[in-house]
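Mind having a look at this structure? Questions to follow.
For this view, one protein chain was removed and the others were kept in their places.
First chain written, first letter: the chains are A and B, and each begins at residue 1.
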Amino acid sequence: MAESPFKADIEKVQKEYGEKMTPGAIVYIPGSSVVNKTGGWRVFMPKFDKDKCIRCFMCYTLCPEPAIYLDEESYPVFDYDYCKGCGICANECPTKAIEMVRETK
Amino acid sequence: MPKKVISGNYAAAYATKHARVEVVAAYPITPQTSIIEKIAEFIANGEVENLEYVPVESEHSAMAACIGASATGARTFTATSAQGLALMHEMLHWAAGARLPVVMVDVNRAMAPPWSVWDDQTDSLAQRDTGWLQFYAENNQEVYDGVLMAFKIGEHEKVNLPVMIIESAFILSHTYDVVDMLEQEEVDEFLPPRKPLYSLTDFDNPFSIGALGTPADYYEFRYKIAKAMEEAKKIIKEVGKEFGEKFGRDYSQMIELYKTDDADIVFMGMGSLMGTVKEAVDILRSEGYKVGAAKVRWFRPFPREELYELAKSVQGIAVLDRNFSFGQEGILFNEAKGILYNTDAKPIMKNYIVGLGGRDLTVNDVRKIANNMKKIIEKGELDKEIDWYHLKR
Partner (left out) sequence: MELPADVKKRLTLPAEEHFYAGHTACQGCGAALGLRYVLKVYGNKTIFTIPACCSTIIAGPWPYSAFNAPLFHTAFETTGAVIGGIEAALKAKGYKVKGEDGVMVVGWAGDGGTADIGLQALSGFLERGHDGLYIMYDNEAYMNTGIQRSSSTPYGAWTTNTPGGKKRFLERKPKKKVIDIVIAHKPAYAATASVAYPEDFMRKLKKAKAIKGPSFIQLFAPCPTGWRSPTDKTIELARLAVQTAYFPLFEYENGKYKLNMPSPKKEPKPLEEYLKLQGRFKYMTKEDMEILQEWVLKEWEELKKKAEIFG
């Protein structure tokens, strides 16, 4: 499993901001947005069929979150912590290797 | 030390040069223009180094550019007046909220219509709630000293707030007077390079500034500014004292008291008109009046404690406002009266609206005001609270 490219120190964000009100509303931990698990917004989720994938990186390139990164074999990995389920990846996939399915929890 | 006979505007310009300002963004407006002309001249003559002058297309953009420059760590200056200051209004809040110690000279000028380019304090007082420190200069020397102190106070690690130095249109801005300027080395020693609270150039640990503050946090950010303003009082006094010790002109008092020790009546006001009032105090004292003057140097933060100490010892305070808040009263009067309400100091206070749009206040006027105040104190009651003193009757 590939690791997330986001290196913000989530623990530090959660711990420090509670106590430290920075003047001027300064955010001093860049990328602290990763604390927000926006995957909770999702209604449809991308279902990936590795067999159909030609590794064109279209899904990776066009993800606005970004919630798709690449594994060691350069197949896309869907980060469901952040994927909002917009479906751009499925719509743009040239081989229909991604299908949006209603999420049942 | 080099003494020069210069205008208030040139005094401001020289102070920015000696303060080694790094970015000036400004837009011309009468009577501010000779400040930025002089700064441009410094650049043209090669008298300043590392100064970027941004000739913006409006005052709103002037303040916006100053804010961008200040957030990038630069020592930043601008100057404006009246309509220009009003146009900046939105960004004045921004500079304070983003905690950027921009320094600005506002040349007090009346708001239009009718068009007027003459002295009036309503333009700057209308900005009182923006989070800027406000210093009202009495003379050209105070303009020069004020600008130098403004950088030191605003940039102080406990303050980090913008500062407005205010001078009167024409009475100071264009009138030549002796200004005792400091040597560059003296200023360098007094005012070292700025150490910003944050800078956008910190690429290894990039900051984002001014993000959305939800109801859960906004309140605390405002409190921080309020606290910094309160802290600024201490810093103002410290810096004012240091300035006095080093250069012989003491600014440790936020309200300058002139012959108030045994005074029954005190004239209170701000800016250049207090020069006339002090002159009048001397004359009136020679005529037997027990009068004094209280010049409010810093309107923000307001020296509440100093006002209280003064108010305890006098019978009457005549507040001279070269400004007016429509539907209410003179702005200094309103504030001073409000501050004393919850104290045991209860002098009789009357508001004289004087000098709007550059009308002169003379020594004779001050005598008439003294006579009026005397009568009120004898009777123990006000004839009226707000007196449009100059009104053509």
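What we mean here is this: a contact is a pair of C-beta atoms (placed from the backbone, for glycine too) under 8 Å apart; a residue touches a chain by one contact, two chains touch by 3 or more.
Owing to the predicted nature of the structure, the values given are computational and were not obtained by experimental measurement.
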{"item": "Candidate in contact with the missing chain, chosen from B:8, B:31, B:73 or B:357", "value": "B:73"}
{"item": "Hidden-chain contact residue, picked from the options B:207, B:289, B:324 or B:389", "value": "B:207"}
{"item": "Missing-partner contacts on chain A, residue numbers", "value": "2-3, 5-6, 8, 13, 17, 22, 25, 27, 29-38, 41, 55, 57, 61-67, 69-70, 72, 74, 79, 81-82, 84-88, 90-92, 100"}
{"item": "Absent-chain interface as seen on chain B, which is shown", "value": "22-23, 25, 50-52, 54-58, 60-62, 64-74, 76, 90-91, 94, 98, 200-203, 206-214, 217"}
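Definition applied: only the chains that are shown with their structure count from here on.
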{"item": "Partner chain B, residues of chain A touching it in the complex", "value": "21, 23-28, 30"}
{"item": "Touch list for chain B against partner chain A, complex", "value": "97-100, 160, 197-198, 205-211, 213, 217, 220-221, 224-225, 228"}
